Structures are given as C-alpha cells and as structure tokens.
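Here the complex is missing one protein chain, while the rest keep their positions.
Every chain is named by a letter (A and B) in the order it is written, and numbering of its residues begins at 1.
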Amino acid sequence: MNISLSDKIKKEIDSIKSKFPDDQNKSSIIESLLIIQHENNGYLTNELIESLADYLNVQKIDVYEVATFYSMFSLKPIGKNIISVCTNVSCMLRNSDQIVNYIEKKLKVKIGESTKDNKFYLKDEMECLAACNGAPMMQVNHINYENLTYEKIDKILDGIKDD
Amino acid sequence: MIKVCTQTFGHKNPSSIDTYIKLGGYSAWKKIITEKTSKSEIINTVKESQLKGKGGAGFLTGLKWSFISPNDSQKYLVCNSDESEPGTCKDRDILRYNPHSVIEGMLIACYAIGASVGYNYLRGEFIGDQWNVTNNAIKEAYDQKLIGTNILESNISIDIIPLIGAGAYIVGEETAMLESIEGKRGMPRIKPPFPAVQGLYGKPTIINNTETLSSIPYIIKNGTDWYKNLGEGDSHGVKMFCMSGHLTKPNVIEAPLGTRFSKLLDECGGVLDNKKLKAVIPGGSSVPVVKGEVIMDTPMDYEPLMKIGTMLGSGGVIVMDESTCMVSVLERISRFYYAESCGQCTPCREGTGWLYKTLVKIRSGHGSQSDLDLLNRVANQIEGHCICALGDAAAMPVKSFLTNFWNEFEYFVEKKQSMII
Partner (left out) sequence: MHIYINDTKYEVSENDTIIQVADRNEIHIPRFCYHKRLSIVASCRMCLVDVEGAKYPQPACSTLVRDGMKVNTTNTSASQAQKNTMEFLLINHPLDCPICDQAGECELQDVSLEHGDYKSAYNEIKRTVIDKDIGDLVSTEMTRCIHCSRCVRFGEEVAGIKELGMTGRGEETKIETFINQGLSSQLSGNVIDLCPVGALNNSLYKYSARTWDLKQTSSISSNDCLGSNIFYHTYKDEIKRCIPKEDEEINLSWLSDNDRFGYEGIKSDDRILHPLIRRGDNLEKTDFNTISDYLIESLKLYSKKSCGIMSAQSSCEEMYLFQHLLRENNIGKIDHRSKECDFRYQKNFPTIPSFDIKLSEIKNLDNIIIIGTNVSKEFPILSIYFREAIKNNDTSIFSFATYEFEENFPLKKSHVLNSQELADCFNTSTTETNVDIDKTGNNLIILGPAISYLSNYSNILNNISRYAESNNMKLSLLGDQANTSGAWAMGIVPHRLPGGVAINKTDKSGNYELLSDTDDLLVIYNLEPEYDFSDDNKILEKLKKSKANIFFSSYMTESIKKYAHIVFPLSTQVESSGSYINTNKKLQQYEKIINPLGESKDGADILLTICNSFDSSLTHEGVKKSIRAILAKINVNNNFVQIANLDNVKNSNFLEKIVIRNPNSSNPTLRRCNSLLNTHDNDDYFSIPLDKTVSDNDKIILNENNNKLKLTIKQKKHAKPINTVLVKIGGTHKEKIGAYNTEVDL
C-alpha cells in the first residue's frame, strides 16, 4: 500500500514544482526523489516511488525509469555515510586505486558494499567528481576531500560520529 | 595572469554579491536594462568577440544565439553546469567562487534571446558546496531585484532557477539535459530539430556552458576588442585549463587561448617528480591522446590542437608521465564510457561494453593480437554511428591510444604484462 509522504516533504516538493511550468509535473521528479531519498536513509523504495508518482500525478513507471537511470539513486538500503572515491583518469594517475584499497581494508568492505554496522557505504563511483586538480579525492556525504593521504582519510572517517 | 571568469577568485568572500559588485559586477546587466539595449546589438557583440562555447564543442556562442527565432513565443535558456567530462574541474570553481558572473551572464543571455526563464542545471554530485553557493547567490540577486519580476523597475522580468541532477554524465549532452529537465531519463534527442528551434518543453532553447555564460558580463562590459585581444598569437579570448595528472602543482588556470602547452606545464611546476612527459589528453578524457613531445609547443586553441590530431574539448588537460601504463589508462577511460552510455543507440550500448570487456581481457593477460584489431574495428563501428557524441567519445580514446602507443599494447598481449613496471 501507499505510504504517504510527510507534510514536510510535500511542502518541499511543492516548492520544487514551482520551478517549472504548471503542466510539467514530471520535471519535479529528480529533485523530489533526491529529497525523499535523503529523508529515507539514502535509498528509495517502491512504495516511495509510488507515493511520489501519486503526489505528482505522473505514471509510476515514469518515476521508476528515472530512479533507475541516475546513479545517485539507490534502490536498496545502504550505509549511512556515503563515501565516493573518484577513480577516474586524473585521480587514477594519482593513485586513487590505492586510496580505495586503503578504505576497503580500513572499513573491511569491498567497493560497492556497506559496512556491517551500516555506518559507511563505499560507493562504486563511476563518475569523475570534477576535482581533478585536487586528486586523489573523495566525497563523503557530498563534501569534497582533496589531495588525500592515508592520514587524512583516517582523520575524516574517524571523525564521523556514530549518530 | 588574466582574470575573466576567475575575477573574484582569491578575494575575500568571493561568492558574495558584494564582492562581485565591488569588482564591477552587474554593471553590464544594469546598463542593458536601463538603456534597453537592443537584443541584436548584444548578440552581435558576443558574435564579434569570437567567444566560443566552453562546454566542449567550441561553437561560436553569438552565432548560436542568433539561431533563436525572434518571435515572442516562450523561450528558455539553460546553463550547462553538469561538468562531468573526466579531467574537467573548472565550472565547479566558477560556481563556487564566481557564481554571480554566471547569473549575470544568464540574465544577459535570457534578455538577448528573449527567454523569461533561465535554468542552471548542476550535476547531482555538486549538491554539496556548489548547489548551496548557487542557491545563495541567486537569492542574493533576487533580494537586490536583479532577477525576478520587473527587474529594477525596468518592466523586464526574468527568472533564474537552479536545478540539480542525480548522477549521469550523459546529461551534459545538451539535448539529454533538456530531457532531464523535463524529468525523464537523460537520453539525447535526435537533431535536427536543434534546441534553438525546439528545445525545452518543445520551445526554442539555448544551452551554454557555465564558463561560456560566466564570460558574457565581462565581454559586454569591456567590449569585443578587449576580449578578442586577450588571446595569444592568432587566438582570441581566454579559456580555463584544468591541469591534472602527473603535475607538481595541478591547478585550474585561466589563460589566453593560444598559450603554449609548455607554458601551462611550467605554471603547474612541471611534471611531477621531474619525470619525463609521456602523453597528454588536452580536452577531457574523450578527446584523442597525443604524445608529450608533439603537444609541447602547440598553442592551446581549437585549430592548432586539431592540427596535431586532438581537440581542446572542455579544457581538461590530463598529463601523464613516463611511468604511466597506457593500457590501464585506456581501460579506465573505457570503463567510464561503458558505464555512462545512456543505452538507447545500439552501437554505443553494446559497443562500449565490448570495448571495455576486451580491454579488461587484455589487461588481465588474456588478450591477443587480434583483440587489438578488434578494438580498432569496434571503435570505428561506433564512431559517427550514434545519436550523440558519447559514442565518439568512447571511440576516440581507443583509436588514439592504439595509434600512439601500439607497441605498448602489443607488448601487453604478447608478454601478458605491462611494459611499464
């Protein structure tokens, strides 16, 4: 059954809708999914997709198509804190692969997995995160950390509180 | 060094409207709305400045604007802040440190093409810093009545609206971006019709890169000659070069178009650890790689780079030293285009995977000589056969890596290991 979206989310969606012409509700799908996902511990469920489709009065498959296309949407539960290490060319040239290895070992996960305590999710990031001059770099919860060293990584990850 | 799009960089509170205005910001916009400058005059100014789109294709911005129909129908402007081409990291700096130049550029562009709305589409991964700064800046500009309804009592109304993506390189392609704004999967459209005729929601639309739009206020303020003369030698204007890879000081440098590569290299403190320069990809990972010695003296501009078989692209200059295994680099690049294909065109959907899987095979020591020919053949079968240029972007690196470093690939398939130890 449909779970309904919270009033807070609905209000946010309404303000997203106001960015677009009146008859273009589909346009609000992407940004709405982002806030819904954020509210739901970083992932989307079929129920949430359905609720958004109903709220925007668009077809469910339209929302689902979008949710499966963009890489920042997750359709399965993931760890609380998302770590994306850029491994694209510029970062690769500056040893990003070792950075990934280090984090894998440190958190005892493989890339693409979440830690047992569900605290971290080490995303298999395909994209270049557009900080090539700061390589190697990673994003933790969408904040950039550049010119990484192992010490820096320890400090950043250890600094993330349990709650 | 010259500063155009980077004017506010290094100032205190670079992104604030006060800083921007203190440096002369919004004067071009205010002048236009008070004098009600004619649209064609603005378009001509931009045309004559020879400003070329900074998103990758290098199309003349003024010319693009002139394609928009002059009638009164609804029109849109879209600023392409999707910056995702590997090796490119300039728009994020503009968005972080000089957001008002983008806003002012968008306002002027909207005015010139007759659009009442300008959307700035930021890639999803910018949802941290850049998204917040952009939203703040737009709010500041609204507060000062520089955007919105009846701007500064001029009877002109233009809205600038920030949008955010959710992770998809392909959305940087302009028609895919329109699809994405319409709330769909970012799948490029067939052209024609071009966006200037039928774009967002079917309405005439102009799409420009962030850096392109950020340059506009400065060109309007200082004039075409000023901008043209910023270039070196035969070149006109400036470009932001994203210097990354094996450099002592990787950096984003705004420099005159036509600046020699060697000079940019010097600016970055030379090759890391004083190693020998091996190869350079000068325009983001999709353009052909060239050998270091070939590019060293080349002026960094569209035509000279074409002459040496590559392109300026987005200005993402990826520098590789002698310790680089070209097979690994190509494998990485191929993985990217394989992962980012939108999936609609057969050659791209199936071919990018074929390229990547073949490269994985080679690099894991299971490749053969015939796989190298296969790579070339598959790349040729993709190139030019797709709706958008992602197919080409996947093919060009393969072809250029093989051409320039054939012996290294041959070595790998023969010896089952990299030539570089």
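The rule is simple: a residue touches a chain if its C-beta (ideal position, glycine included) is under 8 Å from a C-beta of that chain, and two chains touch if they have at least 3 such contacts.
Quick caveat, the model's predicted, so the values are computed rather than measured.
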Exercise for the section: In the full assembly, spell out which visible chains the left-out chain is touching. Expected result: A, B
Practice task
Looking beyond the chains shown, say which of A:F20, A:Y55 or A:F69 touches the absent one.
Solution key: A:F69
Handout entry: Identified contact with the non-displayed chain, of B:V197, B:V294 or B:A339
Key = B:A339
Handout entry: subunit A, residues in touch with the chain not shown (by the definition above)
Key = 46, 49-50, 59-62, 64-65, 68-69, 71
Practice task
Using the touch rule from the top, list residues of subunit B that touch the missing partner.
Solution key: 168, 185, 190, 192, 338-347, 349-354, 357-358, 361, 374, 381, 383-387
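What we mean here is this: only the chains that are shown with their structure count from here on.
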Completion exercise
Per the touch rule above, subunit B residues touching subunit A in the complex are 83-89, 91-92, 119, 123-129, 161, 163-169, 180-186, 201, 242-246, 250-252, 281, 285, 316, 318-320, 324, 328-329, 332-333, 335-336, 339-340, 342
Handout entry: subunit B partner contacts - residues on subunit A that touch it in the complex
Key = 19, 21, 24-31, 33-34, 58, 62, 65-66, 69-73, 84, 87-90, 92-94, 126-135, 139, 141-144
